[in-house]
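Worksheet: one structure, shown below.
Below is a slice of the complex: some chains, not all, each in place.
Order of writing sets the labels: A, B and C. Residues in every chain begin at 1.
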Amino acid sequence: MRSSNHSSVSPIAGGAEPSTPGPEWPRLVDTEAPPACCLPLLEVEIAHKGFRDPKRGEHRVVLEQLSFSLQPGELVAILGPSGCGKTTLLQLIAGLDRGFQGDLRWNGQTEDGHPRLGYVFQNPRLLPWLSLRKNIELVLDGQSHKRRRVDDLLEAMGLIDFADMHANRLSVGMQRRGALARAFAIQPQLLLMDEPFVSLDAPTARQLRLLLLDICGRTRPSVLFVTHDLREATMLADRILFLSTSPARITSEVAVRIPRESRQREDLVERAYAAVASRFSGLYP
Amino acid sequence: MSPVMLAAHPLGLRIASALSLLILWQWAAWSYESTLLPPPAAVLDLAWREALDGELLHHLGATLRRVVLAFALAMLIGGTLGVLMGRLRTLDLILDSWLILLLNIPALVVIILAFVWFGLNETTAVMAIALNKIPNVVVILREGARTLDKDYGEMAQSFRLGWRKTLVYVVLPQLLPYFAVAARSGLALIWKIVLVVELLGRNDGVGFMLHTYFQLFDVTGILAYSLSFILIMLVIEYALLQPLERLANRWRR
Amino acid sequence: AETVRMAVLQMGTVAWEADVAKHHGFDTAEGIELIAKPYAGTQATMVALQGGDADVSVTDWIWVSRQRNEGRPYSFVPYSTSIGELMVPAGSGIASLADLEAKRLGIAGGALDKNWLLLRALARKELDIDLARRVDPLYGAPPLLNAQIEQGRLDGVITYWPFAARLSAKGYRSLIGAEEAVKRLGIEVKVPMIGYVFDEDWAKANPEAIRGYLRAVHKAKALLAESNAEWERIRPLMGVKDDATFVALREGYRAGIPRQWGDAERAGAAELFEILREMGGEKLVGKASRLAAGTFWDAQTD
């Protein structure tokens, strides 16, 4: 793998031919910023994050010198090799792990500065002792039309028939959809998703991607999601971040310029995908 | 893993098992033939007579009241403390040695000291019983709290469930088996301690009566009173604990 | 030599006696070997007797009679006439049973305790009242009751004589003893209440052992009745901290040594049984209406 100190946002517009990729990705210098409007929702600057292996006392660096920012309403995809630290990154952002060096700067709208967070974990993490419906209702505060909202979401996920089943009796794909429904239900301002559409058959996955776009169009959350599927990233994201193997840093960053309203058009996505893919073939060793 | 064959008649199996116990006893009584092992009928007869003249029910009631009060107290205090100690390492470090002290201090010592310091009254009695049981509950629930699944905790945290919802929907369901253990072994322990308390300084209760019969070496009386109380425990078990547990475990595959 | 195993209460009076017998070789002189097995509770000595771990233990004849009625032939030889006392604080206003009205009274040994039953019988006879309804009773373990009265939480206690002796050493006074109650109930003779108890079958099978044993302990008793020096020797066994308690225990023991054991005493025991049966009912004495035949060991009169 090429070692690179710099990456830049290389825009790839839907329909347009991709600009020819340089041999190295120069570092982002705030030129050609993503569809920015104002203050970023979140600025991530992680200097160092590691884990101590309690068995051998060894310290393994997982994230190092990783920084990027997330604009309000922006959809950002993260790609990277298996085990490089993507989940760890999301955990840090969600505030679940404070044992790192670096800084997370929020420019939030809520009273405590942190945005309302929806998290789709890599494993569904539905509570097995609650029914599917209860799992979703749980995260909602005393809204009045709770039940309606949950029903609508379950309907959209194709799970309405299973609403009263205990979560652990659902198939993995169904649980995953349940977890999506849970994260969507709270109308998050920041949506973190860790490989949200795996374990779903192609038609269902596509339908859910469109649902996500629909929701983004309506409530405009910022979305940061991990995926291993470059096609999916191309279709959904405004920007794609590529991570290196651990210690993970951002090796490159690509802006995808497919307008939101045309992202369901497979031909546009396919063309943009071909452009992105050709550039990155062979990037991972 | 569990065979289904016989599971179709759980009630039948239960009754058969209880009956076989009775038959075993009767047979042993016959072959032993001594007042040191009276037959079931004799015990039943005595229990019946004691129940009729009101004594038995009075003593059972007194003991039951103490058991229930001390149980509720111990579960509440011990449960809270146990969960906290399981989660907060500092608190655990601070209270750990106290806990082991209290856990291993003989019931007798606690009871004597309580009686001596606070007098032989009902409140002291209930307190002394609860104090004997609390460390037990703490130990059980501390262990449970340590095994809580981090995944669910993170879920609760990121969705900002707040402590109340987290407690009720995330933590307690995971602690349920430990509560079941604490309740069941706890009722048994309390009932053992209440006997000592009643022996040492109460005017009524099953322990008081057991002691009286013990002085006379009247095994029939001892059995009549113990079995009556065990009967109450059986009713609590089958009418309350087991249905509750079944309900709470319905989700398990 | 035949061995005789004796269950004794650790630091109890019987243990002192056994120690004296052993120390002076009274047992070997009588052709037996006495083994004193210490236990921590009176109940434990009875468990030992019934579990076959001891040949002799010490308890009352009511228990013996009850066992005989149920087919277990234990037998009884007098050990002591003392049983218990009603103790009140020195400055207490309680001067008679009548003054016990609504007082907090600690009772060692439970509702069927003989001291308590005798006092109730006396109150019924002399005052025509049921003491059980008049006082505020508190049943408890004797050491605990001693502590309670010392803390001023009780107005009086009815307790066994060694505990009463400890209280008297601390300045408490005896309102009435069970012995006096028996007398006032119309039984003129001194009836021994507790005694050596053993299995009749064992005694019959080992006549030499039981005879030798009884002689040995009577020798010890005789020595303890006479010699203060002997008491000084066994003082470490008594668990006493002060002289007053020591003396109280010594005199209490001496006062309880049975002097007579003839037909009059046995008749008195039968009368006493009648009184206790009336007060304690079936719970205390079992189904029998009379003292069981053979309760008292006869073979000793040789």
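Just a few scattered comments:
We adopt the following convention: contacts are C-beta pairs under 8 Å (C-beta built on N, C-alpha and C of every residue); 3 or more make two chains touch, one makes a residue touch a chain.
The shown structure was predicted, so the numbers you read here are calculated from the model rather than taken from an experiment.
Whole-complex stoichiometry, in terms of the displayed chain labels, is A x2, B x2, C x1.
To be clear about the criterion, only the chains that are shown with their structure count from here on.
Judged by the touch criterion defined above, the protein chains link up one after another in an open path, with no loop closing it. The central chain here, found by comparing per-chain C-alpha centres with the mean of all protein C-alpha atoms, is B. Farthest chain from chain A, judged by C-alpha centroids: C.
Centroid to centroid, with C-alpha atoms defining each point, chain A and chain B lie 51 Å apart.
Separating the CA-averaged centres of chain A and chain C is a span of 87 Å. Centroids built from CA atoms put chain C at 38 Å from chain B.
Residues of chain A in contact with two or more other chains: none.
Interface residues of chain B, counted against chain A in their complex, comprise 151-152, 154-155, 157-161, 165, 169-170, 173, 248, 250-251, 253.
Listing the residues of chain B that touch chain C in their complex gives 34-36, 112, 115-116, 119-120, 199-203, 208, 211-212, 214-217, 221. Residue ranges on chain C touching chain B, taken from their complex, read 43, 46, 50, 63, 66-67, 70-72, 109-112, 137-141, 144, 147-148, 151, 153, 283-284.
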